[in-house]
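Submitted below is the structure of interest, expressed as structure tokens.
For this depiction, one protein chain was excluded, whereas all remaining protein chains were kept in their positions.
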Amino acid sequence: MNLLKKFYYGDLPEQKASANDPSLTGEGREGAAAWPLWEIFIRSKQGLDHKHVGSLHATDAQMAMENARDVYTRRQEGVSIWVVESRHVHASNPDDAESFYDPANDKVYRHPTFYDLPDELKHM
Amino acid sequence: MPLQNHEEIFQKKVDREVRIEPRDWMPDQYRKTLIRQISQHAHSEIVGMLPEGNWITRAPSLRRKATLIAKVQDEAGHGLYLYSAAETLGITRDEMIRQLHVGKAKYSSIFNYPTPSWADMGAIGWLVDGAAIMNQVPLCRASYGPYSRAMIRICKEESFHQRQGFEILLTLSTGSDAQRQMCQDAIDRWWWPSIMMFGPNDDSSPNTAQSMKWKIKRFTNDELRQRFVDICAEQVKILGMNLPDPELKWNQERGHFDFGPINWDEFWNVVNGNGPCNKERLEARVKAHEDGAWVREAAVAYANKRKTDPRQATAPSSSHFEAGQSLLK
Partner (left out) sequence: MTPNQPINISTNQLFNYTLHLADNNLILGHRNSEWTGHGPVLEQDIALSNIALDLVGQARNFYQYAAQLKNDGSTEDTFAYLRDANEFKNVLLVEQSNGDWGKTILRQFLFSVYQYYLYQQLEKCSDRTIASITEKALKEITYHIRWSSEWVIRLGDGTIESHARMNNALHELSEFTDELFIPASYEIEIARQGIMVDPVFINARWREKVEAILREATLPFLSEDNNKQSLSGKEGQHTENLIHILSEMQSLQRAYPGCEW
């Protein structure tokens, strides 16, 4: 069963995994001129985290940055931009979700509500 | 894990309103349906730039000119968000564009109608964008994460489009006789194509049931269409204009407006490429793409040169300009 073998966004291998599948690479002249995909992160205002907003195509980081400015901040949505070429993003595998996240299930002591304290105690 | 189990787990997630993300397992048919729907939607945004783009250079006031540029530009942005969402499913934008250009991929038929008058900018905003919003709002909750996120962004931005369109019609409706005539004529031409935008009737729409089970769709074509008719039948009164349907009337029992039969022959005829502007629209897209090939190639060639030339490991510098760092306005 080969259904899981796909060319995934955010996890593109260095060499195109799907080079033999024309439906995924484009053809002829276009293939050679394809612009890489970039992931765009925007800080909407000082003090907040950069948040993933989507992706776009560009030939280099500088262009990706400007495209992000033109595409994703047309309504003053940002004060800072990060761009990362999509193939450089390493993503966790959802099949590993159990081993990744479930162990934290029984570590309730990491959450503040685990500790039973009298109501009179303030400022804690 | 056997396929059966994967499908079960997948459907349970969808039923519990857990969003499906790009790397999650999904049925192949789900992936294909999404690619088809999202890319069609993206193509519609891009082709949809053309009938309105027609009027940018002829917009009758500077305010109208600026808002029309902004609107058509937004459509480019929306197309881009949607292509990005489709790309998460394992298809490239180049391939989607190729499919559009060879006629394999469809786009909304509405954009194959001509825009001979300025009032069409109003009618498109009010009716076509109105119908699109009706379709799009439920898609903000689509089960596929990237699609739903793109739709949320689009709906947020789209709200000004419909208002802009209605304002254009409202101005015409209080203008000279010629302007009122222009206004009514545009409504007459766009009304039926707009209500066809919701797609075939439920009983002849084979994919709807599966799409609803997967929570790609939330309402049937006919449900959305009825809602749209109900809203427009009221809004048109503010314009003092008429919708071109003699059978349109309030049905107390149903709590909805009844409306006349839709000419599905016309619908399929336009879908199948015989609409008034199918050829022009596609040719304009192909031409833009082909004329731009040298630009795209040059940008790649330049980037590659920079990568291989160690003395110039940077992109073209803006250091020539002192204030070059103010990237964001």
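Chains here go by letter, A and B, matching the order in which they are written, and residues are numbered from 1 within each.
As a convention for this text, a contact is a pair of C-beta atoms (placed from the backbone, for glycine too) under 8 Å apart; a residue touches a chain by one contact, two chains touch by 3 or more.
All figures in this text were calculated on a predicted structure; none of them were measured in a lab.
Trainee: Per the definition of touch given earlier, which of B:80, B:110, B:128 or B:216 contacts the omitted chain?
Mentor: Touching the chain that is not displayed is residue B:80.
Trainee: Taking the full complex into account, find the residue in B:7, B:223 or B:297 that is in contact with the omitted chain.
Mentor: B:297
Trainee: Of the residues B:66, B:102, B:212 or B:238, I need the one that contacts the missing chain.
Mentor: In the full complex, the listed residue that touches the missing chain is B:66.
Trainee: Kindly note down the residues of chain A that lie in touch with the hidden chain.
Mentor: 35, 56-59, 62-63, 66-67, 69-71, 74
Trainee: On chain B, where is the contact patch with the chain that was removed from view?
Mentor: On the side of chain B, residues 46, 49-50, 53, 56-58, 60-66, 69-70, 72-73, 76-77, 79-80, 83, 118, 168, 171-172, 174-176, 178-179, 284, 287-289, 291-299, 301-302, 305, 315-316, 318, 320-321, 323-324, 326-327, 329 touch the unshown chain.
Please note the rule applied: only the chains that are shown with their structure count from here on.
Trainee: If you average the CA atoms of chain A and of chain B, how far apart do the two points sit, in angstrom?
Mentor: For chain A versus chain B, the centre distance works out to 25 Å.
Trainee: Can you check the complex and tell me which residues of chain B touch chain A?
Mentor: Checking each residue of chain B against chain A gives 3, 21-25, 28, 31, 73-74, 77, 80-81, 84-85, 87-95, 98, 146, 149-150, 153, 157, 293, 296-297, 299-300, 302-303, 306, 314-316, 318, 327-329.
Trainee: Flag every residue of chain A that touches chain B in the complex, lowest number first.
Mentor: 1, 3-4, 6-11, 18, 23-27, 29-35, 37, 53-57, 59-63, 65-66, 69, 71, 73-76, 78-81, 91, 93-95
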